[in-house]
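The complex appears here minus one protein chain, its other protein chains still in place.
Moving on, here comes chain A:
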Amino acid sequence: MSVMKKILSTAAIAAAFTGSAAQAEDMRIALVVKALGIGFFEAAAKGAEEAAAELGDVEIIYTGPTDTTAEGQIEVINSLIAQGVDAIAISANDPDAVAPALARAMQRGITVISWDSGVAEEGRQMHLNPSSNPLIGNMIIKLAADHLPEGGQVAVLSASATATNQNIWIEEMNKVMGNYPGIEVVATVYGDDLADKSYREAQGLMQSYPDLDAIIAPTSVGIVAAAQAVADAGKAGEINVTGLGLPSEMAGAIESGASQSFAIWNPIDLGYSATMIAHALATGEATAEPGASIPMGRMGEVTLDDTNSGAMADPFVYDASNIADFVNIF
C-alpha cells in the first residue's frame, strides 16, 4: 500500500511538474503535509485548492511522505527545490530536522512558511498557528454560554491537573468570564485523559451539582467520555457537553443530543490560509517580519509576533448542521 502511495505521489509530482512547464507563469505552491492519506491534511489540501481557485494563477502541489517521518519530508523538500517551486507551506514532522533543508530552499529564493505544526525559526519565514490560547479560552466558555441565554452553572472537565495546555486554556477562560454574566463555573475536575476516570468525574459532577447546565471539556478524551456519561444518565439535552473535540469522535454525542456544539480548528480554513499567506509572501505583497499583518482572503489577516508566528482564527464550531461534512475527514 505504501509503495503504491509513493508511486502515486511521485507520479503526481511528475505530472504537476510537466503540467506547469506548459504554463510557466503560474505560481506553484507546494503544500507539504506530515503524511499522505490523513483525512485532516486531505481537507487542508481542499482548502488550498479553494484558495488557488480564488487567486487564479496558482497551482497547488499537495505532497508529503507516506509515513510521518522527518526523513521522508526532507526527501520531498529536496525534490521540490529541484523542481524550483515558488513557495513551500509545511506542517513539519520535526521542527528541527527539516529546518536545514528548508533553509536551503529559502537560499534558492523559495518562500517557506510552516502551518499547523511549526518549524524552527531559521527554517521558515513565518509560522501559522491554527488558533491561540486566548482565542481557545474564550471559545470554550462562549460555546457553553451561547446555549445558556439565562445564565447557568458550568463545570470544567480537564485532562490531568498538571497538563500545561489545559491549564493555560482554563486560565484564559477565567480571564474573560466577565464578558459572560450569569455564567458560573462551579467546579474544575480532572479526568486524566482516561475514559473511565473522565466518565466517573462527569457522573460525580451531575451528582454534586444537580442544576448543572453544561460541562466544558477542552480535551478530546474527556469530552467524549462526559458526553457518554450524560447520555447514559438520561440528561442529554439537559446538560450540554462542549469543549474541544474531533468531529469523527463527537458525531455520536451530537446525534444523541448530549452535545450541542464543540470546537476545533478547521483544516480546510488552515490549508486555505496557508496558501493565501504563501502567495502573498511569494509575490512580495507582504513581508514576514514581527508586527506585520498578512492578508488571508476570506479569513481576514494574521498579525505576526516576535517569533514571526501568528494565529489564524477562533476554533471552528461544529454542530448538527455541519458535522456530517467533517465526520469522515478527521
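Basically, a residue touches a chain if its C-beta (ideal position, glycine included) is under 8 Å from a C-beta of that chain, and two chains touch if they have at least 3 such contacts; residues count from 1.
To be clear about the criterion, contacts and distances are computed from a predicted model.
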Undepicted complex member, UniProt protein name, chosen from "Acetyl-CoA--acetoacetyl-CoA transferase subunit alpha", "Aspartyl/glutamyl-tRNA(Asn/Gln) amidotransferase subunit B", "ABC transporter permease" or "Iron uptake protein A1": "ABC transporter permease"
Hidden-chain contact residue, picked from the options A:N78, A:Q207, A:T287 or A:S321: A:Q207
Sole residue of A:A48, A:L212 or A:A225 that reaches the chain not shown, by the stated touch rule: A:A225
From A:E54, A:D94, A:E249 or A:D305, residue that would touch the chain that is not displayed: A:E249
Given A:A53, A:A82, A:A161 or A:A320, the one touching the chain that is not displayed: A:A161
Residues in chain A touching the chain absent from view: 161, 189-190, 194-197, 199-201, 203-205, 207-208, 224-225, 228, 232, 248-253, 255-256, 327
